[in-house]
Structures are given as structure tokens and as C-alpha cells.
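As you look at this complex, bear in mind that one protein chain is not there, while each of the others sits in place.
Here the chain labels run A and B in written order, and each chain numbers its own residues starting at 1.
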Amino acid sequence: MSESETLATSGVSDSAAKKGAAGVRFHGINKAFGTNVVLRDLDLDVAPGERVVIIGPSGSGKTTILRVTMTLERPDSGTVQIGGRHLYHEPHGDKLRPASEKHISEVRSDIGMVFQHFNLFPHMTALENIMLAPMKVHGKGRDEATDTGMELLNKVGLAHAANQTPGQLSGGQKQRVAIARSLACEPRVMLFDEVTSALDPELVGEVLNVLRDIAEEGNTTMLLVTHEMAFAREMADRLLMFDNGQVIESGRPADVLDHPQNERTQAFLGAVKAH
Amino acid sequence: MSVTDNAAAHAAEDLQIEEYRPHRKWYRRPDIMVPVLVIVLVYALLVGFVESPNFYRTKMEPPGGLVKFDWMWFFHLIPLMLQGLLVTIKGALLGFAVAVVLGLFLALGRRARLPFVSWPTMTVIEFIRSTPVLVQLFFWQAFGRLIPGLDFSPMALLMLGLGVHYATYCSEAYRAGINSVDKGQWEAATALNLGPVTKWTRVVLPQAVPNVLPALGNYLVAAFKDAPLAFIVGVHGVLFFADQVAAETFRVPEPYLIVGVGFLMASLPAAWAVRQLERKIAYERV
Partner (left out) sequence: MSTNGPSYSAAPPEIEHPRTKLVQLLGFLSIPIPLLGPVAWWMGNEELRKRDDDDRAQLVLGRTIGMVMSILLYAGLVLLAGMWAVAKGWILPFSQYRTLVEASLVTIQILVYSFALGIVLSLIVGVARLSDHRWIRGTALVFVEFARGISSIILLFIMAVAIPILLDVPQTSKILLASIALGINMGGYGAEIIRGAILSVPKGQTEASLSLNLTQTQRLRHVVLPQAMTVILPPMGNLTIEILKGTALVSLVGVPDIMQSANNIRQEQLFNQAGTLTILLLNVLVLYFILAQVVNVLFKLWERRVEQSYKGGPTLTPEQLPAHIRSATPGVTG
């Protein structure tokens, strides 16, 4: 995908792209699990502050690209850049070398991820879950971390649940705490991996509201994998259709959803609508 | 919905915000910590004050040869049996203390990424686990005599034999506890960019320890059941008492039966306590 296309389709106003957000660039990413190839020579540019929604059938590699960005999976080949810095490589002269864990950790601190199954720490309260990374990674004091933690809990509407453990929360509440936990690290890029898929239908709305708030503030780049088409249409700057480890269609959500060009996109959307 | 709308919607909930009060961890709960402290205290008392007697001599005249079972004499043996039981308990606790520490090192060796460390550790664990502790005790005794200047006391032999044997069990418990921590928890720790120390001390171990404690408790009870065996290397525990009394008085059934009863009186409450611990320490999974 060329640069001009990226800019044309991104449609991000300049005010939205604040200093905080960082762009992401994937170049030639390959990833296979054994003989099962999930990402094929993937090239993708995400502009700072852009909100990209990824759709596609299961096994198309859409979750893997998020996990590769979060360094939960290492790509077999290719490079990832976050805000212009290489994630897996360090520049050495005019060449690149595989990066040290320290470098990866440093770049990784710009990224946050919210999981499908929340992955909250069950032995800590909601507030402690949020305070952990600010205190242990960013070296904040307990008071400061408590303040920001309560602020974030308030933002996701869960200030009253600060002292409850994850076991006492509903699915939607857990996911909101997980989002707050991720926000506490002030990430410049946020990854959302099917964050509403494990929730009961009546709880999806509360989580999507929180996502809307984050999008409104606009100081992070957002990559979302989701099955909520209406939500994708409403808030995505760009919609990507993944199939077989590649982007097969990309464009404004309305264009892709209403007038899909690729026949596999048509088939997929047909199946989703029928469902 | 805009941010301000959202804030307004939650205004009512703002009123309910409690003061920050940390969730009470298992180690801050009295219903768990009081028994644990009691056990530690009893442990200290046992280790500090129990001396193993050299002789177990009955004061009462044993009944004549034709009587098969004499109740009076049976009850008369109780205080002596209790002395022996205390020595056995002390030995089990000392041996298990060795096992808990040594087991952790074995578990770490087993988890090592270098195959040149993990394979030999695995072999050693498997070897010690599948051979009888009786033979191992004899082996340590012979080994101690082999090296000049290294003179193991009977209690030290019991500690070594029981400790090494149960260290292999403990290492498996540790390993299972660490593996039982959900993969998502490791991933969440990575996603928050936690360092290795924080990841282990704040995320993995706090979740692994509650899973490990009941298993360790079960192994402590098991070690207690193997401890009487140490009379073969000269520890003056319950079986030594039974052996000596039987040899001196030529009355066999009473001492062995009283030992069985006394042993059950100690091991059943211990097993029950471990089950209670197991029940209490389990917390809700997400």
C-alpha cells in the first residue's frame, strides 16, 4: 500500500493526531505456526492517531498481527516500526541487527493491549491491577498511582468497584478494568483483540462506550479486531479486510461494508449479516 | 456519548467511592495466618526442646506370658509412646524444611532453558523419586561413613534422607504450581511491559504459591508417615520405642498397637488441617 493511499484513506484530522499517538509500520511480515502460514509478506502503514478496524474470518491472521505488535509472537521475518523506531531491530550503521530485550522492552512501553479474555490478575483488586504497571514499570509513587488509578476507574465508570477482585466483577466490568489497566501505561498505540467477543450481548455496549471515549480523546493510535460491524462503521478511519494472512481490501468503512469489491469480502460480510 | 456525558452518568457512582483499602491477601488473613503461626511456634518448640531419650524403660511390670493383650499395660505405655512420637514429628519437620528449600532449587534447575542443566536435574529427580527411602537412608549412612571426618548424627541422617527424597516431590509441586498460572497472565505481564522481577514476584508467584501450599502440606504429612522408618539409622522415635520395649519385656502386641493409635492421633488432624487450608486458600478464578 502506498503512502498516498494511506493518507487518503486515513481521514484523520490534524487535531486528532496529538503528540501522543504514534504510527505503526509493518514491512514484509511473515509468520507461520509449523506449516500453518498465518501472515504472508504483510505490509501495512498506520498513521499516528488513526483508528484502524481489522475484520476477517477466523484464522485469517488478524489476531496474530496484534500479537506480533505486542511481541507476544515474534515474526519469522520482516520489520515492525512504532513511531519510527524499530521494534525487533536496532540500527547498526546503515544496517539492522536483531534487537536486545532491553530495546524491545523500551519500544514496547509505547504499546498497550486489551485481550479477549481480559487476563486480569485474579489476586489483585481492580485498582491494584491498574496500579501495578505505573508503580513497577514507570516508577510512580503509590499515592500518584492511586490517584491516576482512581481517575481511570472513574473514566470507565467503575470507581465504586476499586476494591473488588476480578472474581466479583461481571464480564463487561472486567473488560473495562482491563482497558483502564492498559491506559495507565499511557500507550501511544493501543491494540484491542476482540474485546467484546467473550461478553454477553447486553454487556457489549458498556465496553464500546469506553472505546468511544478513548477514540474521542484521540491521543492513541487504535488497532481493533472486532466483529461489531456497526461499531466499526461508526468509529473506524479505515477498515481492513484480512484473509489468508494478507490485507485483501482496505478503505473507508462505509465503502468496504456497503460496496465490497473483493468477492471474499462479499462472502464474509454476507455470512456476518446472515448471522 | 461524549466524555462529559459519561462523567455525568457516573456522578452518582462517584459518591460511593470508598477510601482506598487494599484487598486482603491470603497472607494478611487471620483465619489463614493464625494456624500458620501456631504451626511455626509448635515447630520452634519441638525443634528447640524435644530431646530424644536414650532409653524407653517401662516402670510397670509387664504381664505374664500367657495373657495375649493387657489393657492396663497398654495404657501405661502411652507417655513413653508420646515421647517417641514427638521425636518422630521433630524429625519429619526438620527433614521437610530441607525438602522445601532444596525442592525449589531442583524446580528451578528443571525449568532451566539450558538442556545441559534441565536434563540431568530431571534424571536425578526421577531416580530419587522412584527408589525407596529406606535404601536411601542406608545409602546416606554408608556414604557418611565413607568420608572421614563426616560423622552424621542419626537426626542429621533423617534430615538428609527425608529431605532429599521429599525435595523431589516438592520440586514437582513447585513446577505444577508455576505451570498452573494461566498463559494469559504471562501475556498480560508482557503487555504491561513488566520486568522479569516484577513479573515473577507480583504476578506469577502470588498465584503459584496458593496452588503449591496444599501440595506441600500433603507431602509434609507423607514425610511424617515415612519418618518412623528412621529407627533403622538409630533415631529414637516411635518405632525405636516399640522395638526396645518389645525386646526388653518380650511383650510384642501392645507397644506396636499403641504406636499405631498414637500415630493416627497425630496424622489425621494434620491431614484434616491440610484439607482445610486447601479449601480456604483457593480463590475465585477470573
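Quick note on the criterion: a contact is a pair of C-beta atoms (placed from the backbone, for glycine too) under 8 Å apart; a residue touches a chain by one contact, two chains touch by 3 or more.
Worth saying up front: this structure is predicted, and the values here are computed from it rather than measured.
Trainee: I'd like to know which visible chains would be in contact with the absent chain if the whole complex were considered.
Mentor: The undisplayed chain, in the complete complex, is in contact with A, B.
Trainee: With the full complex in mind, choose from B:A107, B:A167 or B:L239 the residue touching the hidden chain.
Mentor: Once the missing chain is taken into account, the touching residue is B:L239.
Trainee: If the hidden chain were put back, which of B:M72, B:L146 or B:V197 would touch it?
Mentor: Going through B:M72, B:L146 or B:V197 one by one, B:L146 is the residue touching the chain not shown.
Trainee: Of the residues B:I32, B:I89, B:A107 or B:V133, which one touches the chain left out of the display?
Mentor: Candidates B:I32, B:I89, B:A107 or B:V133; residue touching the omitted chain: B:V133.
Trainee: Among A:H89, A:K136, A:H160 or A:R238, exactly one should touch the missing chain; which is it?
Mentor: A:H89
Trainee: Please output the residues of chain B touching the missing chain, sorted low to high.
Mentor: Chain B touches the missing chain through residues 68-69, 114-116, 127, 130-136, 138-139, 142-143, 145-146, 224-229, 232, 238-239, 242, 246, 252-253, 256-257, 259-260, 263-264, 267-268, 271.
Trainee: Where does chain A touch the missing chain, residue by residue?
Mentor: Residues of chain A in touch with the missing chain: 3, 6-7, 12, 14, 17, 21-23, 25, 27-28, 30, 32, 45, 47-48, 74, 76-77, 79, 81, 83-84, 89, 91-92, 94-98.
The rule is short, and it goes like this: only the chains that are shown with their structure count from here on.
Trainee: What is the distance in Å between the mean C-alpha positions of chain A and chain B?
Mentor: Whole-Å distance between the two chain centres: 46.
Trainee: Which residues of chain B touch chain A once you look at their complex with the stated criterion?
Mentor: 1-3, 6-7, 9-10, 13-14, 16-18, 20-23, 25, 182, 184-185, 187-188, 190-195, 198, 202-203, 206-207, 210, 283-286
Trainee: Which stretch or stretches of chain A touch chain B in the complex?
Mentor: Touch residues, chain A against chain B: 70-72, 105, 108-109, 111-113, 115, 117-125, 127-128, 132-133, 136-137, 146, 150, 154-155, 157, 159-160, 162-163, 165-168, 174, 181-182, 185, 209, 212-213, 216-217.
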